[in-house]
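Following this message is one structure expressed as structure tokens.
With one protein chain removed, the remaining protein chains of the complex are shown where they sit.
For clarity, chains are labelled A and B in written order, and residue numbers in each chain start from 1.
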Amino acid sequence: MSATASVAARNRLAAHLRRRERWRWWEIAFWLAGLAAIFAIPSRVGLINEILIAGLFALSLDLILGLTGIVSLGHAAFFGLGAYAAAILSSRGITDPILGLLLSSALAAALGLLTAPLLLRGSDLTRLMVTMGIALMLGELANRNGWLTGGADGLNIEMSPVLGLFPIGFTGQRNAALYSLVVLFVLFLVARRLAQSPFGLSLAAIRENRLRAGALGISTSRRIIAIYTIAAAYAGAAGALLAQTTQIVSLDLFDFHRSADVLLMLIIGGPGYLYGGIIGAAVFIVLKDVISGATPEYWEFWIGAMLVALVLIGRERLFGFGRKAIGRLAPGHVQA
Amino acid sequence: MSGPALEARGLVRRFGGLIATDNVSFAVQPGARQALIGPNGAGKTTLINLLTGVVRPNEGAVILEGGDVTALSSSQRVRRGLSRTFQINQLFPDLTPAESVGLAISERNGSGADFWRVAGSKPEIVAEIEDLLARFGLESAMDQPTRTLPYGRQRLLEIALALASRPRVLLLDEPAAGVPEEERRDILAALAALPSDVAILLIEHDMDLVFNFATRISVLVAGRLLCEGEPAAIAADERVRAVYLGEDAHG
Partner (left out) sequence: MLTILLDGVAYGMLLFLLACGLSVTLGLMNFINLAHGVFGMIGGYATALLMNRAGVPFLATLPIAFLLAALAGIILERTLYRRLYGASPLDQVLFTIGLVFMAMPIANYFLGDQPQQVHLPPWLSGRLEFQGVGIGVYRLFLIGVCGAIAAALQIFLVKTRFGAQLRAAVDDARVASGLGINVDRLFAITFAVGSGLAGLGGALAADVVGGIDPAFPLKFIVMFLIVVTIGGSNGILGAFVGALLLGVLDVAGKYYVPSIGAFIIYFVMVLTLILRPQGLFARGDAR
């Protein structure tokens, strides 16, 4: 091959490898729309905040499920831990939101680091049970230690203004939503970078074929522990946001229902391309809002029916079309 | 370097009551073109798994370039220079060949865990990917998801991936298995073009391929090493003929 042909080939190759680096127009539109919604629909700003927080939670699940292929039924453990950490910190005098956010997130990350090795052994069911078990344990602990967690009554949370300028209490709901949006966006940027890095590519390889990934020299255990810890930090951050912006924490944050809901949100939006969690959260929460208005008790039924239909029809068939249209942000297709 | 590139010393592996590998000892010299043959069920894949660390032996040792690697995991052995291909393709269905190969090269390079730079931003790695893909005739397919490639191309990628780690020793587990006639030539050409300083142990059923490729043949039967030697000698050996013609009742 001539020198110029070779250079051309290399350029083509490099362009292919870096194809997702550039921001697409719809991505920019997506984030602007989020920002606009906060200002344009002031009456529903609480709902938008809920979507942003749930979106961050679902994004954290996407990192382990969509990117790395690990199924977790207990992701709420980190969410709840982050929420309660932020609440307890505030009740003990640490009312600066960003500091509280960082500390809570770090605590959740620590739990993730501690429990990640448990995921490495055993069968699929074992992994499901371990993740579920951790969440249940945490829930029980929170329940029984009311002196710390306020038990069924919850805690009184008061936050200082963000950066000393923007109050996010009852009177600052729009600020709260903006705060959530900024946190979500920053963490999203990091996740986007991560997914496109060699590290992220190796996670996709682990998802696609763990055996071969090991045979290429990748220390799969360490990578899995690393991403699980990061995902726990993200989930903890989402929990902290919830506590800080809504001033409410409750024991049901650790419930199996929460872990199942976030899984569903991610599946609705589509795992593996980082936007799926946020989109799914929006769809889920808006639908819930609409349907609950009509038939509050039976919201769950429709969710269940949706899940059953989704699986029977085949997630790939439903999402294959959407994927090609949107393009991918993270390596590889996702069968999960 | 003086000693063997890869050595098995007294390897034993049992599964329940069965002995899959029965006190196997042999060596592969640097730059070797060695083949391991044997009837179905002889334990060839188990032996490969023992050598590469997928399975631990009950007794015995695996020595790689003079160092005992018996206690090391698969990925550790890969980092020490021992790669393999699989009998059934073990690829990444939704990654493209470019990404798969790039992954392997980055790992070897030490930059596989970089989490802040975009994959594909190191020109030297991109150059190496291009070179490797070209050598295997995969450049035109470099940006297609692996699962869309025809089987023969996938098999070539299987070998390319193992080579991307720049191994000192390469174990090929039936590289031509399942490959349609039209595409076999490419596999054979790829095998012939493998770097001469890499020690290669080939497991194959296809005798044409074996006799074309190997300068030394080991015969494995029922978990034991029956005999070893040059192709002509093996072909003439009565015991080997008996095994293959089925006078030894084995499956």
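Things worth noting here:
In this text, contacts are C-beta pairs under 8 Å (C-beta built on N, C-alpha and C of every residue); 3 or more make two chains touch, one makes a residue touch a chain.
Model, not experiment: these values are computed from the prediction.
The omitted chain makes contact with just one of the residues A:R19, A:R121 or A:R222: A:R121. Screening A:I134, A:L184, A:A226 or A:I285 for touch with the missing chain picks out A:I134. On the side of subunit A, the interface with the absent chain consists of residues 65, 71, 73, 118, 121-126, 128-130, 132-134, 136-137, 140-141, 143-144, 256-257, 260, 263-264, 267, 297-298, 300-301, 303-308, 310-312, 315, 335-336, using the contact rule stated above.
Going forward, only the chains that are shown with their structure count from here on.
Averaging Cα coordinates per chain places subunit A and subunit B 40 Å apart.
By the touch rule above, subunit A contacts subunit B in their complex via residues 1, 6, 9-10, 13-14, 16-18, 21, 193-194, 196-202, 204-205, 208-209, 211-212, 214-220, 223, 331-335.
By the touch criterion stated above, subunit B contacts subunit A in their complex at residues 52, 73-75, 78-79, 83-84, 86, 90-96, 98-100, 102-104, 106-108, 111-121, 123, 126-127, 129-130, 133-134, 139, 142-143, 145, 161-162, 164-165.
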